[in-house]
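Heads up, one of the protein chains got dropped from this complex, but the rest are sitting where they should.
What follows is chain A.
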Amino acid sequence: MLSYVIRRLLVAVPTILLLVIAAFAMMQLAPGGPFTSERPLPPEVLANIERRYGLDQPLWKQLWDYFANIVLHFDFGPSFVYKDRDVNDIIAQGFPISLTYGSLAFLAATVVGVVLGIAAAIRHNTWIDYAAVSLGIAAQALPNFIMGPILILTFTLWLGLLPGGGWNGGQWQYLIMPVIALSTSYMGSIARITRSSMLEVLNSNFIRTARAKGLPQGTIIWRHAMKPTLLPVISYLGPVFVYVLTGSVFVDLYFSTGGLGQSYVNSALTRDYAVLLGVTILYGALTVVVNLLTDLAYAWFDPKIRY
């Protein structure tokens, strides 16, 4: 198992390297640069700026210097747009915010989704099932860009209960709406996947055998049905985890959280190459790690899987 983990991590390095080279190439191909402005800069001014950021160097050298700085100094370079800040700063400020509301949203979506799904499956074709399914569908139909305005109008303007946005060090009042907005549609999906998976497991032969042996319902559910039920849920949770951890641009936009998702999209729009590459590397690394964790969790849930 350990050698598998090491092998996977080693494969991750060239994967991320290729990801960065592809992102770098795409940025160079996109029209407009970080210093393209409404009033075009005089050539001398542009030359000074390009020299300062090393953009006057050949592309291969820019890429080489970029990697060398990361490896030798863990320095992702200065932002081209936010002149007083560097990429390390931007990630250090935005990532913890995304991580906080993302983890909470993930937790809320998983716990509520799984409980709803299981409740619906074990009370199949009862009012609990119908209520859980209806709630799941409704939640799925409410992605964060719809939830955002609804929540702000309801809780801020009409009820006056919660601040309309901001982060304020992550105080709970500021967390509620971002977490709800981000978690609802995932919660709906998780509930539906859990329900169908649980129904399938409950109809399988080994559960019938367990029932025939006279095991109580609780034992059947928790000791025998739970693990196989959660396998498809885990496959779904992996990418969701990366997505919510790295920040949602819609949540950042609507709730002014200052999370990393907003910086990522802004960097693409402003051609802030340094920030875009830095965040791409972070996303790539997170994806690799979370995929690895998902695979390991899979093995734990299903001992038939061997690496």
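Here are a few things to note about the model shown:
In this section, contacts are C-beta pairs under 8 Å (C-beta built on N, C-alpha and C of every residue); 3 or more make two chains touch, one makes a residue touch a chain; residues count from 1.
Rule of thumb we're sticking to: contacts and distances are computed from a predicted model.
The UniProt record for the undisplayed chain lists the protein name "Extracellular solute-binding protein, family 5", from the options "Transketolase", "Glutamyl-tRNA(Gln) amidotransferase subunit A", "ABC transporter permease" or "Extracellular solute-binding protein, family 5".
Remark: the omitted chain is touched by one listed residue; of A:Tyr186, A:Tyr236, A:Tyr254 or A:Tyr273 this is A:Tyr254. Note on the undisplayed chain: of the listed residues A:Pro163, A:Pro178 or A:Gly238, the one touching it is A:Pro163. In the full complex, chain A contacts the hidden chain through residues 30-33, 35-42, 44-45, 48-49, 51-52, 78, 81-85, 89-90, 93-94, 148-149, 152-153, 156-157, 160, 163-167, 252-254, 256-259, 262-263, 266, 269-271.
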